[in-house]
Every structure is written in C-alpha cells, then in structure tokens.
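Every protein chain except one is present and positioned as in the full complex.
Right, chain A next:
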Amino acid sequence: MSAVAASSGPAGSSITTKVVIYGLLALFAVFYLLPLFVMVITSFKTLDEIREGNMLALPHNPTVEPWLAAWGSACVGLTCAGIKGYFWNSISMVVPAVAISTLLGALNGYVLTKWRFPGHKWVFGLMLFACFIPFQTVLIPMARILGLIGLADSIPGLVLVHVVYGLGFTTLFFRNYYEAFPNELIRAAQMDGASFFQIFRRILLPSSGPIIVVTVIFQFTNVWNDFLFGASFTSGANAPMTVALNNLVNTSTGVREYNVHMAAAMIAALPTLIVYVLAGRYFVRGLMAGAVKG
C-alpha cells in the first residue's frame, strides 16, 4: 500500500507541476503574441473595419492593399512613394556593416588569442569598454568626424558608425570563442607553413560557424533596429527604415491609416525575423568535434 502511495505520489504531483508550468508558459506566450496578432490582422483590414473598433476580430474581407500602400505609395513626410526606398537604404547599410564588423571582430579575436603581444589584455579591455559606452555620448564627436571625412548624411557614413560601434561586441564574441580554440592547431598550421592569413582563412574561419551565426544575428538586429544613429546622421531620402517608419506614423496630415502603419511596421520587422529563422538553422553544434582528443 505504502509502495503504491509512494509511486503514485510523485507521478501525481508531476502532472500538477506540468499543468502549472505549461499553463504559465501558455499565458506568457499569449501575452507576447497578442500585440503581433493585432498588428497582423489590423494590417489586413480596411480602414472602415478598423473604425468598427473590435481590435481582436479577424478581418471580414482581408485585403493586401495596406501592404502595397505601405511599400509603394504611403506618404513619408512630403514624398508619397512608400517605404521601399528606405527599406533598400537599410539593406545597403546593414549588409556591409554586419559583414565588415563581423570580419574585423574575427580578425581581432584571432590576434588577441593566437598572436598575443605585450599589452594584449589592455587592448581587449579597452575594446570591451567600448561595449558599455552609451550611444548618446558618441553622437557629437561622431557627427564631427563624419563631417570631416565627408560622409555626413550618407549610408556609407552609417555603415562606418555601426562598424565602429559594433567592433567591441564582435571582438568580444570572437575572442571568447577563439580562446577555447586549441593552440596546437595553430602551431601545427605554422609548422605546415601556413601564413598568418592562411591560418585565419583555412583553419580558424571554417571552424567558426556557430560564433559567426551568433555575431551576424546580433549585429544584424542591432544595426537594422537602430534609430538614434539613423535619425542623427541622415535625413530625407538617405534615412534608414526605422527613421522612415517613425516619419510615416507621425505624418500628421489626413486620416491616420492604422492598417498601413501596421503593414509598414511588419515590413520593418520582417528581415530580422528572417535572419533568425534562416541563420538559426546553422547553429550546428559539434563543428569542433575531432580536432583534438575525444
């Protein structure tokens, strides 16, 4: 009898535990998903339907008009050509910014772990320090420098700003990853006659898949979502997506087209989402398996 009680006791309580855990998880999921849900359904509704006032109701006659309008004809400030131009601005900013900062971060990490020089700890410490500098502090000096080198109010200027600001983080990621990379592999490659860059390109980079994915996701999200630098260093047609979205929503003439605003916000959020979904698949573990004893 006691044996039965003892065996049924924990089993019963584990069911209760599961119910509580999954119940709470479901609650939080709903809490976080609800705004997204409202955004998505609103973006497919007509303005009239939105005015009926039931935010959570599914659209009666779904339409993609708001999406098309947001992309091609909505008014941002005084021009009414949608957000597509700004979307490409953001793309042409984010791709080089992410690529360059990731590559330089990897190179920094490589040097700071495998080619140590006197004072390497100081250099790394200062780069780490860069991670904690608030955006606002660098605005004015950065504006001055962009002006001096003739990159003010331009996408290349923003690329430079994001590369400089992202370098602290990417260096940190790669340094910590390469710290655990076996030194014997580097020594073996040296004896095999590989040069500094050959070791980097042939040995280190091919083994850096996971950390590259992490860095790319992190940098892409940060650069894409940045508003402050975009708003401070660019204007008009050179602004990135986030700034345009703000301008679109704040354009005060005429009716407030909530459906178009929601569609534009969704378009602005999609790329980061896509990067998560695509890159997340390459989060493969065990790339290092077999390099050293196992």
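In this section, a contact is a pair of C-beta atoms (placed from the backbone, for glycine too) under 8 Å apart; a residue touches a chain by one contact, two chains touch by 3 or more; residues count from 1.
Here is the rule we go by: contacts and distances are computed from a predicted model.
Of "Gas vesicle protein", "Transcription initiation protein", "Sugar ABC transporter ATPase" or "Ethanolamine ammonia-lyase large subunit", only "Sugar ABC transporter ATPase" is the UniProt protein name of the chain excluded from the display. If you put the hidden chain back, the residue from A:99, A:164 or A:185 that touches it is A:185. Summary of contacts with the chain left out: across A:53, A:206 or A:254, the touching residue is A:206. Residue positions on chain A in contact with the hidden chain: 182, 184-185, 187-194, 198, 202-203, 206-207, 286-294, in rising order.
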